[in-house]
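Just one protein chain is left out here, and the rest sit where they should.
So that you can tell them apart, the chains are marked A, B and C in the order they are listed, and the count of residues begins at 1 in each.
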Amino acid sequence: MTTYSFLDDYSEGAHPQILQALTATNSVQQAPYGEDAYSHEAKAKIRSHLANPDCAIFFVASGTLANIITIGSFLRPHEAVIAAASGHIVTRETGAIEAIGHKIITVPPVNGKLTPDGIRAALEANAHFPHMAKPRLVYISNATEIGTIYSKAELQAISDLCRERKLILYMDGARLGAALSGYQNDLTLTDIGLLTDAFWIGGTKVGALLGEAIVITNPSLAEDFAFHIKQRGGLLAKGRILGLQFQELFGPTNLFFNLALHSNAMAKKLATGITNAGYELAANTETNQVFPILPNALIASLSKLFAFYVWEKRGEHNSVIRLVTSWATEEAQVDRLVEAINSETVSTNV
Amino acid sequence: MTTYSFLDDYSEGAHPQILQALTATNSVQQAPYGEDAYSHEAKAKIRSHLANPDCAIFFVASGTLANIITIGSFLRPHEAVIAAASGHIVTRETGAIEAIGHKIITVPPVNGKLTPDGIRAALEANAHFPHMAKPRLVYISNATEIGTIYSKAELQAISDLCRERKLILYMDGARLGAALSGYQNDLTLTDIGLLTDAFWIGGTKVGALLGEAIVITNPSLAEDFAFHIKQRGGLLAKGRILGLQFQELFGPTNLFFNLALHSNAMAKKLATGITNAGYELAANTETNQVFPILPNALIASLSKLFAFYVWEKRGEHNSVIRLVTSWATEEAQVDRLVEAINSETVSTNV
Amino acid sequence: MTTYSFLDDYSEGAHPQILQALTATNSVQQAPYGEDAYSHEAKAKIRSHLANPDCAIFFVASGTLANIITIGSFLRPHEAVIAAASGHIVTRETGAIEAIGHKIITVPPVNGKLTPDGIRAALEANAHFPHMAKPRLVYISNATEIGTIYSKAELQAISDLCRERKLILYMDGARLGAALSGYQNDLTLTDIGLLTDAFWIGGTKVGALLGEAIVITNPSLAEDFAFHIKQRGGLLAKGRILGLQFQELFGPTNLFFNLALHSNAMAKKLATGITNAGYELAANTETNQVFPILPNALIASLSKLFAFYVWEKRGEHNSVIRLVTSWATEEAQVDRLVEAINSETVSTNV
Partner (left out) sequence: MTTYSFLDDYSEGAHPQILQALTATNSVQQAPYGEDAYSHEAKAKIRSHLANPDCAIFFVASGTLANIITIGSFLRPHEAVIAAASGHIVTRETGAIEAIGHKIITVPPVNGKLTPDGIRAALEANAHFPHMAKPRLVYISNATEIGTIYSKAELQAISDLCRERKLILYMDGARLGAALSGYQNDLTLTDIGLLTDAFWIGGTKVGALLGEAIVITNPSLAEDFAFHIKQRGGLLAKGRILGLQFQELFGPTNLFFNLALHSNAMAKKLATGITNAGYELAANTETNQVFPILPNALIASLSKLFAFYVWEKRGEHNSVIRLVTSWATEEAQVDRLVEAINSETVSTNV
């Protein structure tokens, strides 16, 4: 019997509704390179959530491509990015931003997030011009890499600072669905459209086969953007498969938000079950990641039944593990994991 | 009533067998980033066609990504590419190779192809070192951008020259299926594996939703290749969808070759029908592209029923059009097009 | 006894007046990085030749640096350069422009020059957007790589086209002194400032130890330029040595123009002497390069006394050689070379 995985939120394929749509439209001939009817319709649906009539929307296959293309298109060679040291572009994209020529100035994160103070400190420490790269774009992730989310007030404060200091505000939304469906969330897509210059909406982790939607709300940044998509390898001949998936995600069934809600609910249930079993969490469960602190012996037992990452040690006998839920997480497996924790706790305590 | 499209070979989705496989495996949990069971199986199936036991295989989402990642990984900054002036990297990838730092030295094509003489001329004209970039990689496309194919003797001659001059031989196989299924083809995948240092097998244009398989037959070129895939945005979280499609393409039904055969057969039928109607072709129909020379009046009539590109003028009254067939081309539409040509010919001649 | 060199115009150090100025000012403390008094004064002197009150001027150490920094600062990643196939950035800078990410679209030169028709052809052949890099900057060299020069009418025509098509016009002036002092020249620095968006004035080849002055006449292109100089390694700690040399070149003795006049006069004298001896030239001698067609036996004799490049064969018995004169060329050596040609001609004809 194989273990059930809580390793990540991309272990399965796509939500069945998406596969059905792909199958249903498969033989319809469409224009290539994103000029298909589905892409146009998907853009209209996303735009209906936004107050930016001039915004430009583009679909690409991966989050790293979204970051490469967007940042590379927005910046001149001497301009730098400010990001939290925990940012995905800093720690998990193999130097992709540097590979296209831009320095990333890092700031220690606060609860996984960038703050106005952090940005100000980066600006002050990087002002010896022209001997230093010029800070020009602020990169934030929402949800963050540890599952925390930005409040509306936090995003407003960063946005105000960016406008005052002529910085482009850019949001990596690999898990934007989870963020917008977070229990404490008070942000809407409309807010994000008004407060940032550009952001992207992650499809892959919310239940698509693949695909991210880049939204450029500042029209001056959208000029010639399609060239950059093509130049960096992001222009799919069958762009229809990206458009169609976003048409489904933002269609009448509200799939984008509902899948994220399920994902977050499963995490919440896990968190509640684990704390009820007497264990602490290393971080609040704001979206779809749970970080319980468990005895090493219990972790060893659990790992026979479930797959997950051991995140870091806590003293001699305990460790933090990371459990990620997704649109596909089966509630029965959540129950089974909580039960396993409870029963193993009894057995190992005896 | 909409027109039927002969514009390109990526107007439809994927062959139904591929969609069925995606659906059938959808809920199975798999490791991310290309470490899934399907990718491993697909690599084994491709390897079974090759005589290179050490070859490394990787899947990426687009042909431009394949070219960026491969050429960028193989070359040092001062090294240049030799390509036909008609090469896809020269004319249709928005300067993607230059964008990662490499000069492309172009050579006039002969029937769409690069020749040993062309390569030799490029080497001679680019030898004033270190004031000139150093030619190091030879890029060829098979089938070429105009649908012609390399014979075994032609590829052998280029390969011999490359080995003599220490040049990497690299084949863009966006339409490799069509090439290997060409009427005059005498090359096998095994041959290509032995004669090149690296090549890629196009999935998108042969009937996949997306995906290309990069095969590095020279092991010294494969070192650390995965870093480059990730750095350039080509590492899909759900790599399973690429692996699964190639598992189907190279599975027991021989889909890869059979889809290409259909595509070529439809082109052949078109070519025959058109020449039987009394028109000439501007080029031999070696794969899935047909270039008839038709009267402008006839072209105008046809364009009400079918979509295609008008390629170039031929004198005052005629033009060359391009008709592309694919795995999805319906034979009935081919017949309808030939009939339309015949009947319109009669009516316009009256 | 060593041979006297007509190989190039950078075989000696600097004009003595420049070395004297370096020595005279050596112990004066100055601000670093181009903020010294000499650089400011040199800019004022250059500006006095221009009608562009807002132009920005910068000094760098080499021509390739000037091209890298300028083109890299002006263009976005998807934008391309149009240049003659004989352009220095195409043939003699080791792919430096591609190394910073930009494609160069080449056009066959006419008498070493780019023409409006050539530019128009490049625009037409590179318009399949966004699949092609976007032509954005026109690169010309004056004098050209074969010593020819642009007339005012020719430059005006290119400038008009560039403004109509929103292209940046950029002139590589490695040998601008020779061009402006050419016998048929009707252009002034003022004209060039009005007709181009940016150009540079070569110091190295006109008699400085090193140094080129970049002049950006279009103020919108000058923003943040100093960052690019520093980022590409072009900001010298002792910028004073560049400023001081240009202060001398454009000082009261008119060194810049006078050195170039000497250089051209020596070439003219060579050309006259050689044609009087009965030999033809392969090209008009417009600046400081002479291309005589000589018998191979004569060339062999001359090469014992003088150093020069054999440029290309002309039939079985003759070849074109290239003779380059400079600010430092000794008139006695010119006479000696002409005498050698005359006497060897007699002896080999006997």
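Basically, a residue touches a chain if its C-beta (ideal position, glycine included) is under 8 Å from a C-beta of that chain, and two chains touch if they have at least 3 such contacts.
Fair warning: this is a prediction, and the values are worked out from it, not measured in the lab.
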item: Selected from C:Gln231, C:Gln247 or C:Thr345 as touching the chain missing from the view; value: C:Gln231
item: Contact partner of the left-out chain, one of C:Gln30, C:Asn52, C:Thr188 or C:Thr275; value: C:Gln30
item: Residue in contact with the excluded chain [from C:Ser62, C:Gln156, C:Asn218 or C:Asn342]; value: C:Ser62
item: Sites on chain A contacted by the missing partner chain, in the whole complex; value: 77-78, 80, 91-95, 98-104, 128, 130-133
item: Residues belonging to chain B that touch the chain removed from view; value: 72-73, 76-78, 100-101, 129-131, 133-134, 224, 226-231, 235
item: Footprint left on chain C by the chain that the document does not show; value: 2, 4-5, 7-8, 10-14, 16, 19, 22-23, 25-32, 60-62, 64-69, 93-96, 99, 204-205, 209-210, 227, 230-238, 240-241, 328
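We adopt the following convention: only the chains that are shown with their structure count from here on.
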item: Where chain A and chain B overlap in contact partners, by chain label; value: C
item: Same or different residue numbers at the chain A/chain C copy interface, by half rule; value: same
item: By number of C-beta contact pairs, the top two chains; value: A-B
item: Interchain centroid distance [CA atoms averaged], chain A/chain B, Å; value: 34
item: Chain centre separation (chain B, chain C; CA means) in Å; value: 43
item: Computed distance of Cα centres, chain C from chain A, in Å; value: 52
item: Multi-chain contact residues (two or more partners), chain A; value: 227, 230-231, 235
